[in-house]
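For this view, one protein chain was removed and the others were kept in their places.
Order of writing sets the chain letters: A, B and C. Residues in each chain are counted from 1.
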């Protein structure tokens, strides 16, 4: 079987594995205070052109989201996000478990706009009963979004501007950020993210690490005591250097970017194939997730050789499915799939 | 430098590392539903003689404690524990962050007794204002304790009996459980733990894995929906199989026990040396943590070659320190240390 | 000025005040264990034909909602409710502050249907990733709803049936329940509510008491330890008898019903007047809240003599406003308003 169901179905990049093997016998202090973490943090600060940022390594995405959000918000504040946002849909109420309401906004292609944020802020503060409602305190986005789309730099700048005007913390979930950075149409860089957000994270789990997310905090108020919050939320890994070793490896010599570029190249080839085959798309994703609309019998035929996700019901005859390419997708895999798609 | 400061200063057992390398390219489903996790869970159920237990793999100890305790307690219930308990002292209020009070009991050598638990229960329910106080709902112990001591089977049976009589969930934190199982004086087995507790965990992080804790749940009520709770607390690893691969490796062919046996053998040798050198101990630990009381100049001299923790102030001249042996302590390390201790 | 802005702008029914005066010097135990609370609870159990119900008195609505919901749900469960529901909109995230997600469903006239609940349940459990989503554990309704509409007995029976089939706790917020009970078109009685729900509350604050809500719990599992939950949420009034005295007064000799009947009679008269004047309504409420759509200059003219709430924007020329009648609305007030509406 060929695997296109997600970007976390196998282990890690060979270089990452090798680094873990090489450093296995080293002795270091725990909890992320080791030289590997320090060096990885420094590499990331450089990549972000953010010498004053705090870089903190956590194990997974839900943990990172709940830790960041619970650190930033006051008890009566909530977090604005697209209604399709991961924190709103797929984290078993982790944010609410820390006491905060998620305030969903209608989303188009997984995105929200600066105007929507401004309107939500106005709606809250112009209501004389605002104290009876959850106060917007933060904006949560993901880059790429749940359906693989991208915010443009102009869009992100507009959002950042509203957030700063309205004293809203801006947080970007970058679980698949590497695939955004590698997409040809992308114009948002790591320095842009560090400059425009208060905090964002660079995902590792889905981009070639065994696990790990690197939180980049620009806002000094969020930096203070952030480690207390990580520990309290169960996110402080005893052998924290495992995160430093992995991120240190991919943030050296452009590996993070290159590994993700493979996924984008494969995805681009897939998109061209689908276009050639006249197969419509459910969402216009320029990154590593592709959502073709297929007839049910086509889906069944492909299932014999490929693993992929059913994404959404379209009509009686058709469903949208999701193919995910990744850092590990091979020439053989993509060749087989494109050939079979053309032959459907 | 020789490292005796803790049992999580280096990577993992070579067999564990090899298993991670070997399986790195495999494709599996995520979130712990893969065959590696299933097989590891089955091996653990067998080792525990608990065919109906649910075995769930989490990444770290604080995460495990908060997830288990928040799953078991009703909002107005708290957890009885030794005042020296990890959840009471060293988890940045993770338990309280889930809404529950930790109810500390005075502890002797890190332990509490069945009588203390019964007395606490009686004290609560005999007070006519009990609704104004936190209701005891659970008992938390660790085996070995924070200072390396062990509950005997008789002690654990008495505690289990009180807990069942009083409808208190019994939970044992086994962060260093392997070192208890390998100690000659220990008489509490894995099947005993599965039989006498409602839930306990077998620590991996400190006993030769890169990370990971295996929760063994006997109580059917706690099994239902436990995975929701894991996800909500940020403990569901995307590449969950990493936990299955590691635990599957150490729970085959007795590796878990053998690896920990090395630590105990080294610790025993150290204990004999200290006795021979006339150096008193701060706590009588039969496991891999040893707490000699040393003069300040002795401590300074040892610091030149060894890394170890300052544990407690004793008097003007002396402090207690902690030496930790582990699955990875070598003959060379222990030989050097014993020689230097005798020469102090 | 004549006051129609809400039903909690003045004090309490004269009989309630007199009872408070008469009993002021009595000495009783605190925290709701006194004979006044016992008697009031017994009167309510009788009115509900629910001899086994637990009746508990709390001070206000938000407090009641958060206490009931936090008592009933497991940590990973959420509460389904109309998107216009009070807990979703107007309680500053009180439910989320206890760790639970509010799961809003699109509402028609403030109501949701049995079908919507069944669909939401199916959607959750049919998704193979359901552990990544909040589990529906409860249904929250209000009778009357936020816009004064009523569930029919048939609707409530259908909802109750789904809830029992799907193991969802059914909770009805009766902040204005008295006005529902007094509406001619209503066919849901107190015994129906006790029989069909697991828990509901009979509002006092908006129906002639100084303050107070009476929670009626049919579900035995919710009864146990409910008082712990009340105390923990800060809802246990020291001089708890104040609640017993008030509810004991209105649940004797039909006062609760009669006081609310006055509001309904006044509201009916207002509705007839609006119809005669050709003024359209924004929502079809048969209870004490009326939502005429008025031109902006009409609103301005009425504001000179009347206090009322602006409810919703309709179009350039018109807004919907809210007039609330209550237990205390006088003949003089309603006569003045009807005359002025006819003369607009």
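Everything below uses one rule, namely that contacts are C-beta pairs under 8 Å (C-beta built on N, C-alpha and C of every residue); 3 or more make two chains touch, one makes a residue touch a chain.
Remember, it's a predicted structure, so these values are computed and weren't measured experimentally.
> So one chain is hidden, and I want to know which residue out of B:11, B:32 or B:75 touches that hidden chain in the complete assembly.
Within the whole complex, the residue contacting the unshown chain is B:75.
> Would you mind spotting which of A:71, A:205 or A:287 touches the chain that isn't drawn?
Only one of A:71, A:205 or A:287 touches the chain omitted from view, namely A:71.
> One chain is left out of this view; which of C:30, C:184 or C:254 touches it in the full complex?
In the complete complex, the chain left out is touched by residue C:30.
> To test your reading of the contact rule: which positions on subunit C touch the chain that is missing from view?
1, 3, 5-6, 8-12, 14, 17, 20-21, 23-30, 59-64, 66-67, 91-94, 97-98, 205-206, 210-211, 228, 231-239, 242, 307, 328
> Just the residue numbers, please: which parts of subunit A touch the chain that's not shown?
Interface residues of subunit A facing the absent chain: 31, 70-71, 74-76, 98-99, 131-132, 135, 225, 227-229, 231-232, 236.
> Since one chain has been left out of the picture, which residues of subunit B touch it in the full complex?
Residues in contact with the chain left out: 75-76, 78, 89-93, 96-102, 129, 131-135.
We take it that only the chains that are shown with their structure count from here on.
> Average the C-alpha coordinates of each chain, average all protein C-alpha coordinates together, and give the chain whose average is closest to the overall one.
Of the chains present, the most centrally placed is A.
> Indicate the whole-number Å distance between the mean C-alpha point of subunit A and the mean C-alpha point of subunit C.
The answer is 42 Å.
> Using mean CA coordinates as chain centres, what's the subunit A-subunit B distance in Å?
Roughly 34 Å separates the two chain centres.
> Among all residues of subunit B, which ones touch two or more of the remaining chains?
98, 228, 231-232, 236
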